[in-house]
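One protein chain is absent from this view; the other protein chains keep their places.
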Amino acid sequence: MQAAASMPVRSRPTAGLLLAVGIVLVLAVVSLFIGVADMPLRDLVSSGGDAQALQLLLVSRVPRTLALVLSGMSMGVAALIMQMLFRNRFVEPTTTGTVEAASLGLLAVALLAPGLPVFSKMLVASAFALAATFVFLRLVSRIPASSSLVVPLLGLMFGGVINAVTTFFAYRYDLLQSLAAWTNGDFSSVLRGRYELLWIAGGLAILSYIAADRFTVAGLGESFTRNLGLNYGRILAFGLVIVSMVSASAVVTAGTVPFLGLIVANVVSMTVGDNLRRALPWVAVSGAGFLLACDIVGRTLRFPYEIPVGTVAGVLGSGIFLYLLLRRRARFG
Amino acid sequence: MIEIRNLTKTYDDAAVVNDVSLSLAESGITAIVGPNGAGKSTLLSMIARLIAPTSGQVLVDGLDVQQTQGAVLAKRLAILKQNNQVGMRLTVSELVAFGRFPHSGGRPTVEDERHIDEAISYLGLDDLRTRFLDELSGGQRQRAFVAMVLAQDTKYVLLDEPLNSLDMKHAAAMMKLLRRTADDLKKSITVVIHDINFASIYADQVVAMRDGRVVLQGESAELMQEAVLQDIYDTVVQVREVEGHRLGLHYL
Partner (left out) sequence: MAEKSSRQRPRIALAVLAVAAIVAMAAFMTVGAKGNWDFVLPFRGGKLLGLLLVAYAVATATVLFQTITRNRILTPAVMGFDSLYVALQTALVFFLGTRDLANVDMRLRFVLETLLMVTMSMALFYWLFLSRQRSLHLVVLAGVVFGVFFRSLSHMMQRILDPNEFIALQDMLFASFNTVDQQLLAVSSAIVLVTAYASRRLLAKLDVLALGRDVAINLGIDYQRVVMLLFAMIAILVSVSTALVGPVTFFGLLVANLAYQAVGTDRHKYTLPAATLFAIVALVGGQTVLERVFGFDTALSIIIEFTGGIAFMLLLYRNLKR
């Protein structure tokens, strides 16, 4: 990564980005103070730290908000990296079979070695995700560039096929409920001690910033990359490892959210362009913000019950995805 | 006669065809020429009711194409667009048989079979009857589609750039064929064509369009003037006479 760090492109964070960070902070604070158990802010401050409220805050609320921020960030970044590596606007971990493969891996662990520590589980899931993503990348590498919509289509089907295998075994061994939890993001049960793997995902997202320029170059194509004297294979491997581990940690902890990264990456790319050095921070911030907002909606819409964030984001996400797809004006001749 | 009255087509406020009024003859070949984006194909599609006009009217033998039943028009007017792709796997004779659909409703009679056979022979496709369309060359496939349109046995035939996928030899052969069809079968054939020289040699009448408007309608001799061509195409075209035909040279 030495060479990457020495690359000359440096851009200062803009006022817009700082504003976005501010909005996410506000959302995070709102997220901290929504919940079934009443926890007014003044209790925390006035009585010099009401022990019970503080406990609640530290054990449940803070971990949940952190988990949302870390997931949103890393899913956005993973999607953007994938879009560069696949050179396709419509890929992300849930449209390439990556998430489904991670679930399959987790199911394999649950069946074969249920006693493994959670970190090892994540590693196994990552390995599955990596293998599937790599297979898929090989699969679509021969598709002509003009048919860019075929890639996500194939990917969704690829994921569906993997999912059918997983469902079959989950059904046989009565694990359907766990399977549903892995793929439909729900942060209501996040507590201290049960989300920390997401720090790895968050860390990887930040790490990817170091290699941002390389991913941008890889996004211009393999021959272009080689022409610049860079090792395409290594960039690819690094990117796929990040994507797989992010997906796996999401699956293992709170579940994934369909189309989150795809949408965030597209909207960011439309506004600030595709130079990852500039786009990555935006994607990370917007991903966190989007997920926080969805979670807040899910927690308030049917108070005191909760709607899982995956469901809320699924409606919003697929709605926005449809808009992105269909907004292009028709051409005529 | 086909009468076109004040025909306009706009997309998002941009007029592709702008207030066009024309009449197309009962027989003979009419060539529609003009630069890219002049609105030729859109005009042809509106005449054949494939595109609904924004305003204006098209009358085929007095029948308004927007109001008249499709099946009635299909016996009077046939259109062939460019780039025909059939999703189905069909043989040449099966495709040509579809031309009889307006008459037979899907159950061909002996009369229909005769028309099919004639059309196939007329286009010289006898040896290829049982071949599938996806096994043919571009020129052969184009001929099969023209055969379908002829089997439809309509007075008016509209062809949208029929020479598009054809090489020199086949393009000339296609124009000769259309000439022969117009003369032998007394049909009215309207073709959108890019090559002004084909229009000059083979057409009885030309319609020149630019920016959605008709700028000239008349005999080909009127079109084949250096000043006229320069005005329509916005480029220098020299006109020379070769064996009694006026040819435009735009290569220099």
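A and B are the chain letters, set down in written order, and residue numbers restart from 1 in every chain.
Methods note: contacts are C-beta pairs under 8 Å (C-beta built on N, C-alpha and C of every residue); 3 or more make two chains touch, one makes a residue touch a chain.
This structure is a prediction, so every number in the text was calculated from the model and none was measured.
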{"item": "Contact partner of the left-out chain, one of A:S31, A:T133 or A:T167", "value": "A:T167"}
{"item": "Full-complex contact with the absent chain, from A:A15, A:L112 or A:L326", "value": "A:L326"}
{"item": "Which residue of B:L24, B:L73 or B:V191 touches the chain not shown here", "value": "B:L73"}
{"item": "Sites on chain A contacted by the missing partner chain, in the whole complex", "value": "90, 143-144, 147, 149-150, 152-154, 156-158, 160-161, 163-165, 167-168, 171, 258-259, 301-302, 305, 307-308, 311-312, 314-315, 317-319, 321-322, 325-326, 330-332"}
{"item": "For chain B, the residues touching the chain missing from this view", "value": "45, 48-50, 69-75, 78-81, 84-91, 98-99, 101-102, 105-107, 130, 149, 152"}
